[in-house]
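Omission of a single protein chain aside, the complex is shown with its protein chains in their original locations.
Labels run A and B following the written order; every chain starts at residue 1.
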Amino acid sequence: MTGYLSLVFELAPLFLINVILAASLNVINGFCGLFSLGHAGFFAVGAYAAAGFTVLVAPEFTAQSPLIALTLACFIGMAASALAGLLVGIPCLRLTGDYLAVATVGFGEIIRIVLLNTEAVGASRGLPGIPDIVPLWFTALATILTLWSLNNLIRSSFGRSILAVREDEIAARSMRVNVRFYKTLAFVVGSMFAGLAGALFAHDRQFIAPNSFGFMVSVQALLMIVVGGLGSQAGAVIGAVIVTAIPELLRLHPALAEIRMLIFGLIMIMIMLWKPDGLIGVLRSLLRKPLKPERAHG
Amino acid sequence: MTIVFTEVVQYLINGIAQGAVYALIALGYTMVYGILKLINFAHGEFYMAGAFFGIVAFSVLGLPPALGTIAVMVATGLLAVLVERLAYRPLRHSNRIAPLITAIGVSIVLLEAARLIAGAHPRPFPQLFENTVYELGTWMPALDGVILQKTQLVIFFTTLVLMALLWFIVNRTKWGRAMRALSVDFDASQLMGVPINRVIAFTFFLGAALAGAAGLLVGMYYNQAEPYMGQLAGLKAFTAAVLGGIGVIPGAVLGALFLGVAEALVVGYGESSYRDAIAFAILIAVLMTRPWGLLGKPERVKV
Partner (left out) sequence: MAEALSPQGQECLLKVEKLTIRFGGLVAVNEVDFEIRKGELLGLIGPNGAGKTTCFNLLTGVYAPTSGKILVDGREIQGLAPHKVAALGLARTFQNIRLFKELTVLENVLVSFHFDRGYNFVSALLRLPSFHRGEKRLREQAMNLLRSLDLEQKAHVPAKSLPYGEQRKVEIARALATNPKLLLLDEPAAGMNPVETARLCELIQNIRAQFQVTVLLIEHDMSLVMKICERIVVLDYGNLIAEGKPSEIRTNPKVIEAYLGGTINVTEPEAPHA
C-alpha cells in the first residue's frame, strides 16, 4: 500500500504539470478554435528559461532562497514563452486551418533545433543539475491558479471575444472584434502557461534535453484536450489525467511495459472511435451535473 | 566555392532519385487530402511497411523482382484499406480533429508493431541484383566523374512507370474520374451517386501502394529497412506535397523533385548536417509566402 502511495507522490507533479499544459493548449485549440501542433516548443522555452535562471544565472541566490528563486524562475519561464508565442503567432496566425497546424509544427521543431544547437544550455547533451526545489504544494498551487485564472479569462469580455472568433470569424469581425488581436492573445496566453508548465517540469526532473520536447509532446498535449473534450477546461483536466495515467499504469506491469506504446496507440484510436467529441460529455451525463445558474437553460 | 558542371550533374542525379522517392510518398498524402481534407499522419508508416514487406517478399518468399514489387504494393495498399475502414471511415462525419488523432494513433501502432516484430535496429534488405555503377564519362566526356548507379536507374524507371500508370488511372478511368469529382465537390458527388466508400478505399489503396513501392525502392537502394524510416521521410514528403500544392497531384511530384534536388545541393555545397533542416525551411517559407503551394489556388470563403 505504501508502495503505491509513494508512487502517487512521485507521479503527482507530472499529472499536475500535464494538467497545466493541457489547460494552456485548450486556450488556443479549444477556446479559440485554432489548430496548434507546436505547443512543445513553448513548453521547452519555459523549461529552458526557468532552468537557465536557477542553474546558470543565479545559482547562489537559488541555493539561498529556493522558493523565491523558483517563483522568479516560473515568471521568467512564462515571460519567455509568452514572447515566443508572440513571435511565432505573428507569422503563423495569418494562416488558416491545416496550414496553421503545419506551420506550428515547423516552428515547434525549429525551437527544438535551435535549443539543440545552443551550447550555452548544453545543446544536445541537455541541461543537468537543475535544483530540486519544487515542493508538491507549489505545483498544486500553480495548477489551481492556472485553472482559476483561465476560467476567469473565458468568463470575461476577453474570453467571449476569443470564443466568438472560434464560433464565427466573419460575424465576429462585423461585431468589431479584432480577430487577429484575439487570436494572438489566445496564442500568447496559451504559450505563457505552457511556459509555466515547462518551468515546473524542469525543476521536477532536474534535467532537460531538447529531444524531450519533440513533436510527440505536442501530440500528447493535443491528445489530452481532445480526449477530454475540446473547448472544455474540465475536459482538459480529465484528458490530462487519463493520458498521463495510461503509459504510467502500463509501465507498472512487466508484461505490458514493452508494448505499452503500442497499447497507447490502440487506446488513442479506440477513444476517438468511441467518443470523438471527448469524454467530458460522458462524465457530465454520468454525474448529471446541474449546470451553473448563469448558464441554465430557459 | 567553384561550380563544377559534373558535380552539379551528380547532385541532380542523386537529387532526382531522392525526389522520385519523395514523390511516390507525397502522392499518397495529396490524393487523400484532396478528397477527405485529412492529413494522413500514418502515411509514412505505409512507406516503412513497404520496405519490410519487401524483405518478406524477397528474403522469405524468394519472389522474383517484378512479381515481388507488385505483391508488396498490393499488400501495402490493402493495409491502408484496412486502416481506412477501421480507423478513419467511422469518423468521417465527426469533427475535424478526431481523425487526425486516430491517424497519429495508427502511426504509433504501425511503428510499434514493426519495432516489436523486426527490432529497433535496421534489418538488411536482400540484394536483388548486382548494383552496377555506370561511369557516364565513358559515353560523354563532358560528364567525366559522374556516376549513375543501377539502383538509381531502377528508381527512375519504376517511378516513371508508376506515375504513368497513376496518370492513366486518374485521367482515363472511371475510378479516376470519381476521385477527381470527390476532390472537387464531395457532397455533390455523393448526391450524383458516386460510391464514396469504394472510391475512398481505392484512393487509399493507390496512395499506399505508391508509398510501399517507394519503401521498397529505398530498401533496395540502401540495402536496409528500419521501423523509424517512415517518420522523417513522411514529414519530408508531406512538405513536398505542401510545396507543390496540397491536394494537387502534379504538385506533389513537382514539390518532391524540388525538395530532393534542394537537399542534394545543400549536402553537396553546404553542410550535410543541414540536410534535414532544408525540408523545414522550405515548409516555413512556403507557408509564409504562398501557403497554397506552387500549383494550388487560394481558397475563397463565401459570406
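As a convention for this text, contacts are C-beta pairs under 8 Å (C-beta built on N, C-alpha and C of every residue); 3 or more make two chains touch, one makes a residue touch a chain.
In this text the structure is predicted, and so the values were computed from the model without any measurement.
Undergrad: From the list A:Ser6, A:Gln64 or A:Asn178, pick the residue that touches the absent chain.
TA: Of the listed residues, the one touching the omitted chain is A:Asn178.
Undergrad: Which of A:Leu116, A:Ile130, A:Ala164 or A:Ala221 sits in contact with the chain that's absent?
TA: From the options A:Leu116, A:Ile130, A:Ala164 or A:Ala221, the contact with the absent chain belongs to A:Ala164.
Undergrad: List every residue of chain A that touches the chain not included in the displayed model.
TA: Interface residues of chain A facing the absent chain: 149, 152-153, 156-161, 163-164, 167-168, 170-179, 185, 231, 294-298.
Here is the rule we go by: only the chains that are shown with their structure count from here on.
Undergrad: Which residues of chain A touch chain B once you look at their complex with the stated criterion?
TA: Interface residues on chain A, with respect to chain B: 29, 35, 91-92, 95, 98-99, 101-103, 106-107, 109-110, 113, 170, 219, 222-223, 226, 230, 258-259, 261-262, 264-269, 272-273, 276-277.
Undergrad: With touch defined as at the start, can you tell me which chain B residues reach chain A in the complex?
TA: 37, 39, 87, 90-91, 94-95, 97-99, 101-102, 104-109, 112-113, 116, 238, 242, 246, 277, 280, 283-284, 287-288, 291, 301, 303
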